[in-house]
Structures are given as structure tokens and as C-alpha cells.
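Right, subunit A next:
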Amino acid sequence: MHELLAEFGNKFHYYGYFAIMMIGLYAMIAKTNLLKKCIGLGIFQTAIMLFYVSIGAKEGAGIPILDPAVGTADPAAYANPLPHVLMLTAIVVSVATLGVALALVQNIHRDHGTLEEDEILQRLRGK
Partner candidate 1 sequence: MDATVIASAVATLPSFGSVAPFLAVMAPLCAIPGMVLAGAADSPNRREAWTFLAAVTSFLLVVTMLPAVLAGNRVEYVVAHVLPGAPLAFAVDGPGLLFALVASFLWIVTSIYSVGYMRGLSEHAQTRYFAFFAVSVSAALGVALAANLFTLYLFYEILSLATYPLVTHHQDAEGRSSGRRYLAYILGGSIALALPAMIAVYDLSGTLAFTPGGVLPPGLGSLAVGCLLFAFVFGFAKAAVMPMHAWLPAAMVAPTPVSALLHAVAVVKVGVFSVYRAVTGILGTGYLSSLNLGDILVWVCVFTMIAASVVALTQDGLKRRLAYSTIGQLAYVVLGVALLVPRGDTGGLLHIAMHACGKITLFFCAGAIFVATGEKYVSRMGGLGRRMPFTFAAFAVGALSIIGVPLTAGFVSKWQILLAAAETSRYGVVAALCVSSLLSAAYFLPVVIRAFFGQAPDDPALVGHKTRRDKKIPAAGMREAPLWCVVPPVVTALLVLALFWWPDVLLRLAGAQP
Partner candidate 2 sequence: MTGQLPILTIAPLLFGAFAVTAGRFLFRRANYAVASLALAASFAASVLLAIQILTHGPAIYFVGGWPPPVGISYVADPLSALMLAFVSGAALCTFLASKSEIETSYPLKNSAFYALFLLAVAGHMGIVVTGDAFNLYVLIEVAALSGYAILAQGRERAMLSSLNYLFVGSLGASLYLLGVGYLYIMTGSLNMADLSAIIGRLTPDGLSGSTALAAAWGVILAGLFVKMGLFPFHSWLPAAYSFSAAPAAALVAPLTTKVMAYVLVRMILSVFTPDAAWGVPAINTLILVLATAAILYGSFCALAQRSLRKMLCFILLSEVGYMVGGAFLGNRAGLTGTIYHIFADLLMTLCLFLVAANIERGTGGRFSDMGGLFRRMPVTAAALVLGAASMIGVPPFCGFFSKWYLLSGAIAAESYAFAGALVISSLVNAVLFFRIFEIGFFGAPPDHTGQADQAEPAGESGHGHPGPIPFFRDEMPPARLAPLCLVAASLVVMGLLTGQIVRLVVDPILPPGLG
């Protein structure tokens, strides 16, 4: 039991991002409201961003750009900034995705007057 807790404690961020990711996935699969699905997608993507950010974090480490001596002297004190930078790009991508999704949602709402997927499908089938 103790080992299990230690294992959990050491890798808690993995379990954390995984839980968040699953919440997002659940929303995308189980919700019928298209807007909620968009939110689920956002949660899913954010979980992965958290994962990246967490792998770049290191206790007691400094940022090489603030103190150039950090990285060269002791690798343990070197916090890799690259994952964070990558996530800046990923955030941009996710914003763009959300933008396209919202544009589509808006158009669907204009056409059908609702955002519930099952109602829309019913209307489409009824025709």
C-alpha cells in the first residue's frame, strides 16, 4: 500500500492529466449538445498541454535564459523550456480549432435553431 501511494505520489501529474483527458473525452462522446462537445475537446487538449508543461517542470531548477550558468553547470538544475514553448504553439492550434468549431456550431444553430445533436439529426431525417 505504501509503495502504491509512493508510486502515485511520484507520478501524480500523469494521473492528473489522464483524469482530465478522460473527462474531456467523456464530454465529447456522451454529450449531445454540440457546444458541450467543443468544451470537451478543449478540456482534452488542455490535458495534453498540462502533460507537456509538467514534464518540463523540475523542482529546484532554474530557467537557463535567466541565468545562463544554470544549464551548463548542473543538468539537474536545468529546466527544459522547450515543452512550454511547444505548448504555446499547441495553444494557438487549439484556439484555431475551437474557432473553426464555434463557427460551425454557429452556422448549425442558425440553420436548425438548436444545438442538440439528436434533435438536429431527427430534423434532417424528417426531411
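These made the cut because all candidates are chains of the complex that A comes from, given by their letters.
Going forward, a contact is a pair of C-beta atoms (placed from the backbone, for glycine too) under 8 Å apart; a residue touches a chain by one contact, two chains touch by 3 or more; residues count from 1.
Because the structure is predicted, anything quoted here is derived from the model rather than measured.
*Asks:* What candidate from 1 or 2 touches subunit A in the complex under consideration?
*Replies:* 2
*Asks:* In their complex, what parts of subunit A are in touch with candidate 2?
*Replies:* 25, 28, 34, 37, 41, 44-45, 48, 51-52, 55, 80, 83, 86, 89-90, 93, 96-97, 100-101, 103-105, 107-108, 111, 117, 120-121, 124, 127
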